[in-house]
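Let me begin by handing over the structure; questions about it come next.
A single protein chain has been omitted; all remaining protein chains appear in their positions.
Order as written gives the chain letters A and B; numbering starts at 1 within each chain.
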Amino acid sequence: MVLAVAALAASSLLLAACSGSGTVTTNKPNSSKGPITVWYSNNQQEVEWGKQMVAAWNKDHPDEQVKGQEIPAGKTSEEVIGAAITAGNSPCLIYNTAPSAVGQFEKQVGLVDLSKIPGAANYIEARSGAVADQYKNTDGDYFQMPWKSNPVTIFYNKEMFAKAGLDPDHPKLATYAEFIAASKKLVASGVAPNAILPAPSSEFFQSQFDFYPLYAAETGGKQIVENNKATFDDQAGRDVANFWATLYKDKLAGKEKYQGDAFADGKAAMAIVGPWAVAVYKDKVKWGSVPVPTKDGLAADKTWTFSDAKNIGLYTACKNQGTAWDVLKFSTSKAQDAKLLELSGQMPLRKDLATTYAAYFDKNPSYKAFGDAASRTVEVPTGPNTVQMLQAFRDSWSRSVIFGNQDVKSALHDAAQKIDSIAKQP
Amino acid sequence: MTSTITSPRDSQSPAAQSTSEGRRRRRRPLGRNPLGLLFSAPYLVFVIAVFAYPLGYSVWISFHDFFFAAPGADVPRPFVGLQNFVTVLTDPAVIRSFGNVGVFLLINVPLTVVLSMLLATALNRVVHARTFLRVSYYIPYVTASVAVVAVWSFLFNDGGLVNSILGPLAPSPSWLINDHWAMPVIAFFVTWKQLGFYILLYLAALQGVPKELYESASTDGAGALRQFFSVTVPGVRPATVLVLLVSTVTGANLFTEPYLLTNGGGPDGASTSPVLIMYQRGIEQGQPDVAAAIGVILVILVLIIALLQNRFAGGRD
Partner (left out) sequence: MAVTGVQTRVPRRSRTAPKMSRGQTILRGVVLAIGAVAFLFPFYYMIIGSLQTKSDASLGGALPNLSNMTGQNYTDINSRINLFQGLLNSGIFTAGVLIGTMVFGLLVGYALAQLQWRGRGVTFALALLVQVVPFQLLIIPLYVLIARNYGLADNFLGMILPFAINSTAVIIFRQYFLQLPKELFEAARIDGAGELKLLWSVALPLVRPAMVTVVLLTFIGPWNEFLWPFLITKDAALQPLAVSLANYISNVAATASNPFGATLAGAAVLAAPVVILFIVFQRYFISTDIGSSVKG
């Protein structure tokens, strides 16, 4: 056995010695032009958008051809990107870069510092406005281009509401008390086994769809970590947590994940989702949407929420970063953003969305609320340890809010302390 | 370690063998059949080409402050000694995950050995509907996890089939969200899903048990039960050692089930496994150094268990 390990160690050293690479990689952009490869998300709507975008660019740029490929979205796309960075074969642009992973990719020297490209910061800020701020890293630099968001709201099933004796057109769901009262009525009347069923599972990103939007709404847009300190160990955080804890304790929300789509299958009367859901539910459920609840109830145009954004990253492995930046600008132009909105129903991270695309929102009134909400969205904390922080939060959340093994107050306090110490890591 | 799994025949006369080998070795530096090395060369090249570097690298990572970076990136990776191991061993979540896998192995391994041996013996003798029965037992093993997990949640969720049958006896909270039941349910699940594999191993081994042994046992008046214990069980012992080893190793590498069936090791960490935590730390959270330390500890523990198993199940005669 010892011999075996020794043999392996020797051969691995040999291999490691051969694999040293001569060139130095940094976050600094280059400006060369030429053909590039881009990846886009693989859901049907975004593939359609990606294909037309690439075709439109290629038509006018015979010397700087773009090759577009799908990457699988979902849980594993960060894994693929991480591996590609390490191997140095990532594409130039990825139109599916999760903000929670950007800090890590930056630390890995995988992403180009866009702020170092002349005019880039101005371009980003002119397009997205104040929302762009939360996509800066701690030094104030952009390692991601804010692209599109899916502001999270509450969807409700109109038929179920009517059956339970609730007003299907103007449901009272603005305050926690109203929300819980409506939930009790829904479950007691037997129209659905759950009033609402956000995934009660332990993945780090799940808190983005229960705690996060409500905390953003309650605090008027506070991030859960600011200046390397957790913010949520406060009254607002406890209120939000207690609200969810009540839903779980009173069996208004299930503690078990449903295999499938609970809202579409009639297992839950409400869902907490973004505008991508419009296309998914349009033939299945007669739905309405309201902003997420707050303790005292806020008007829709004052309610903040979680952004669920996907951004664009320019990767250091790219040879022709000059072209890549041009394509990036082209694909986030007013015309391409209009296409994105039209094809996918997701909201370009653009200021004055509602006025810029007024015609679209007049034609599709169901998207109007999302277009308006897109200007009041909160992002995950920045930095290389985002996922670690979110997992620490999620673990405390599971323990206290969902499974009741710890009281909410001390669980939030523990999570805040843990996140503070994570934030101190380099 | 060199003879972790030795057949009874192999070790019948170790003394005689080793002296004769020793005499021969002086004349033949590569052993009595140097051809063996040639036969094994492709495999050795394969292992070195594919596993040596990643494995050696992972061990190296576990002693450094490390993260994956783009090729050519100038990042510091200081040697930190045992710091990653200290981090891991003082993390209650990691310790708990090892405990969880311990529970898993205690249920899964004995159950696997007993059930697969019994079922294979029965399947081997069956005359009617042979293909049908064999296919049935093989099917969970080939079916993609996503479908199988859907079925188990259908069976074991709160309003599922199992709870409907049990009525008031059903545990509360339900199986998969119950601190005490989550891990056993996963252990049953894995036993059930993998059993087809081990049945195949035993079926193949049963073909090698000389039928004369059954005949003579039968003439001695042994019943089916006695034959099972006096002929079948010892006859398939090499396969049992193999099943023990493989089921322990796959159990120790438990990942997919807590990831899918209990959605990331829930409820509240009651079904996390070391590999799940490795995945979270190493791939999701960008701390491959901590993940590598968990991996190294896991590999060492599994090797120790394999060694002990072999002591007690493999080398008795």
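Just so we're on the same page, a contact is a pair of C-beta atoms (placed from the backbone, for glycine too) under 8 Å apart; a residue touches a chain by one contact, two chains touch by 3 or more.
What you see is a predicted model, and the numbers here were worked out from it, not measured in a lab.
> Among B:80, B:170, B:299 or B:313, single out the residue that touches the unshown chain.
Considering the complete complex, B:299 is the one touching the chain left out.
> Among A:25, A:86, A:183 or A:223, which one touches the chain that has been omitted from the display?
Within the whole complex, the residue contacting the unshown chain is A:86.
> Of the residues listed, B:80, B:93, B:106 or B:200, which one is in contact with the missing chain?
With B:80, B:93, B:106 or B:200 as choices, the missing chain is touched by B:200.
> For chain A, which positions touch the chain that isn't shown here?
These residues of chain A touch the chain that is not shown: 1, 3-5, 7-8, 15, 18-19, 39, 41-44, 69-76, 79-80, 82-83, 86-89, 258-261, 264-265, 267, 279-280, 283-284.
> Which positions on chain B touch the chain that was left off?
That gives, for chain B, the contact residues 1-7, 9-10, 21, 25, 29-37, 39-40, 42-44, 46-47, 49-51, 53-55, 57-58, 68, 71, 119, 122-123, 125-128, 131-144, 146-148, 150-152, 154, 159, 161, 164, 192, 195-197, 200-201, 203-205, 207-208, 210-212, 214-215, 217-218, 224, 227, 238-239, 241-242, 245-246, 249, 252-253, 255, 275, 278-279, 282-283, 288, 291-292, 295, 298-299, 302-303, 306.
Note that in this section only the chains that are shown with their structure count from here on.
> Taking each chain's centre as the mean position of its Cα atoms, how many Å separate chain A from chain B?
37
> Which positions of chain A touch chain B when the two form their complex?
Within the complex, chain A touches chain B at residues 1-2, 4, 7-9, 11-13, 15-16, 21-26, 78-79, 82, 85-88, 104, 107-110, 193, 199-204, 254-257, 259, 316-317, 384-385, 387-388, 391, 395, 398-399, 402-403, 405.
> Over in the complex, which chain B residues touch chain A? Could you list them?
Those in contact with chain A are residues 1-2, 47-48, 51-57, 59, 67-75, 93, 149-150, 153-154, 157-159, 173-174, 176-177, 262-269, 280, 283-287, 303.
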